[in-house]
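What follows is a set of notes on a single structure, which appears directly below.
Other chains dropped; remaining ones untouched in position.
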Amino acid sequence: MSDYQAFSVELADKIAHVLINRPEKINAMNADFWTEIIEIFRWIDATDEVRVVVLSGAGKHFSSGIDLMMLAQLGSQMGPDVGRNAEKLRRKILELQASFNAVDQCRKPVLAAIQGYCLGGAIDLVSACDMRYSTVDAQFSIKEIDIGMAADVGTLQRLPRIIGDGMMRELAFTGRTIDGEEARRIGLVNRTYPDMPALLDGVMAIAREIAKKSPVAVRGTKEMIRYMRDHRVDDGLEYIATWNAAMLQSVDLRVAMAAHMSKQKPEFAD
Amino acid sequence: MSDYQAFSVELADKIAHVLINRPEKINAMNADFWTEIIEIFRWIDATDEVRVVVLSGAGKHFSSGIDLMMLAQLGSQMGPDVGRNAEKLRRKILELQASFNAVDQCRKPVLAAIQGYCLGGAIDLVSACDMRYSTVDAQFSIKEIDIGMAADVGTLQRLPRIIGDGMMRELAFTGRTIDGEEARRIGLVNRTYPDMPALLDGVMAIAREIAKKSPVAVRGTKEMIRYMRDHRVDDGLEYIATWNAAMLQSVDLRVAMAAHMSKQKPEFAD
Amino acid sequence: MSDYQAFSVELADKIAHVLINRPEKINAMNADFWTEIIEIFRWIDATDEVRVVVLSGAGKHFSSGIDLMMLAQLGSQMGPDVGRNAEKLRRKILELQASFNAVDQCRKPVLAAIQGYCLGGAIDLVSACDMRYSTVDAQFSIKEIDIGMAADVGTLQRLPRIIGDGMMRELAFTGRTIDGEEARRIGLVNRTYPDMPALLDGVMAIAREIAKKSPVAVRGTKEMIRYMRDHRVDDGLEYIATWNAAMLQSVDLRVAMAAHMSKQKPEFAD
């Protein structure tokens, strides 16, 4: 793996562990962060050996969100014409969104392990992950409302598919901080753990479980769930039929069936 | 504010308090109700000073739903031709729906504070609000099934986005009454309070919190969440990018950033 | 009712009780199952006397899912050309999906009563029902991942509309078994019961409640909720207005209103 400024990445047991690694800055998302995350997930997508991803933050916090310096700098690039500024801003936002789209569209499941602060842009980020797990005392807040803007890199777009509409609106309008326990009750995280070591252990165990499954089946499953977020049931049924028309001819099905018959654990190629 | 027959409206501290005010009729929705609610929300939308709305019912109940006299009267207007009756009914229903669309599409957040009965049409109404809060002993029922009809002013259309599909169907098929506690567990209300005074206090506190935020950011946030109820994630991302292309040039962003830096509370223009 | 190999069907008190009846094979879904279920639901749809359906499994388990023999047999029909095999598989999958579409699109509410195993294909099946109820110790698992394939007869398409996105993905990627209690907490089932007799009693009571309502109103309600799963709120409002343009001219509305006025129980024609 290459050398990253904002991250460190490890691959072991078919699991890529992506660590946001600027603990002295509460893992604030700086310019390096936004470009490196694309490279990392492109590498993950292209590397057959990686079957599942764990995403966490170094130090006491997951992340405090976007680096305010970056925002300020953006402001300083504005020219005299409102129209041309608008075009520039629009493209910049689309560019930042692309960073989290890379997580959302990654073909392998991404599990976020969250402790401490998970604020603003960090909510946008974990909304693009497949599953979220946290410590009981993690702190979540849709902080964008407090810097005078509507969240624009994914929270308002993806979170309403994850938590209920009523609570979604309350959290987005007030920026109220909730802890891990409340996050679990509203479906934002799947499970809470007493502390960071327990959290990482728990998430790694789930990741290992997934890594043992047929990678062809796991990727197909992710694609279908992602597809259903935005499509009709009848379109989804037609899509999986077309998808499985090829995939049911895969050797993995036979491997799995044979293992099932002989009561043994199947071994799947990458 | 003008004088209303079915409502009383107050504006204080940037909060419009809209009170259904026919307590002697359990706040049943009569002809006045359906037309006045449009005027009220048009006024709210156009009045910059209003930043958030609280909707509640005078007396012991939120509302018993549509006034059955109105329904009966509708029947009496039917002529001899089924086809022309159908056109007339269709347009009448679209007209009634427009009353609650005015709530749904209001640019400012609308918080419903619900005590006592919340039956039939009242469920349609609160489904069009942003958030719902109630007393523990409030009583909710999709009463339409008991008058022999499928609910047609919003419950069946908006509630499935708010509560889970399985419970949605049970409540709609059976008309079963649930109390505030169960309503909270299934996500219909965000929080319950022991009694009406506590409820109003609580909801007003949340409203005040929202009223302090940048109104530009709050309105953008509401528009985006409303948009996501019906659109794809990729369309939503493109839409917020286009929206924020203008809004990030607003002074509110700078005000908020400056306040954040100086650790002071920001003050936003209406 | 005709004689079925994989089912037994009874009609009493306007309720059709559809029983998967291969207890010695843990109610595995064999070739008979897939064709008979279409005939049964076609009959239900066409029989006015049937107002609601209860679906359960004979013996200790609801169902272990698709009969693996069927899957194996499918494999044996593959020829030398990948392309033509793909077409054949695609059509076979669409054909199997049609069996559960018949449940989903049935005009009468379908209540699943689930005990013991509810695995793989059985999850696809209950996802196509309107409501789900189970014993506390029922066992649910999206088993397809363990036979090396992405679920393709409805689970990945319908379940994300029923339970939260985060837990949906965890269950689909890991195949983890959850019991009735957890199923209730995540919204997969509406209520749990201590054992099978209590479950059947409870579900039959709900079914009887629905059977007493106006069948015109119940069918309209189901159509609307089904429609909203895949359509926009504005389309849904227009659709119900068009639907009710005819249905509000039904005698059921007058029957219900008259009963309501006279505080009596209405009786509706089939």
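Per-chain numbering from 1; labels A, B and C assigned in written order.
Everything that follows uses one rule, which is that a residue touches a chain if its C-beta (ideal position, glycine included) is under 8 Å from a C-beta of that chain, and two chains touch if they have at least 3 such contacts.
These figures come from a predicted structure and were not determined experimentally.
Here 3 copies sit in place, and the number of copies making up the whole complex of this structure is 6.
What we mean here is this: only the chains that are shown with their structure count from here on.
Subunit C has its Cα centroid 32 Å from the Cα centroid of subunit B. Along subunit A, residues 161, 229 each make contact with two or more other chains.
Subunit B makes touch with subunit A in their complex at residues 109, 130-132, 161-163, 187-190, 206, 209-210, 213-214, 216-218, 220-225, 228-229, 232-234, 236-238, 240-250, 252-257, 260, 266, 268.
For subunit C in complex with subunit A, the residues that touch the partner chain are 68, 71-72, 74-75, 78, 82, 85-87, 89-90, 93-94, 97, 101, 104, 144-152, 154, 156-158, 160-161, 164-170, 172-176, 229-230.
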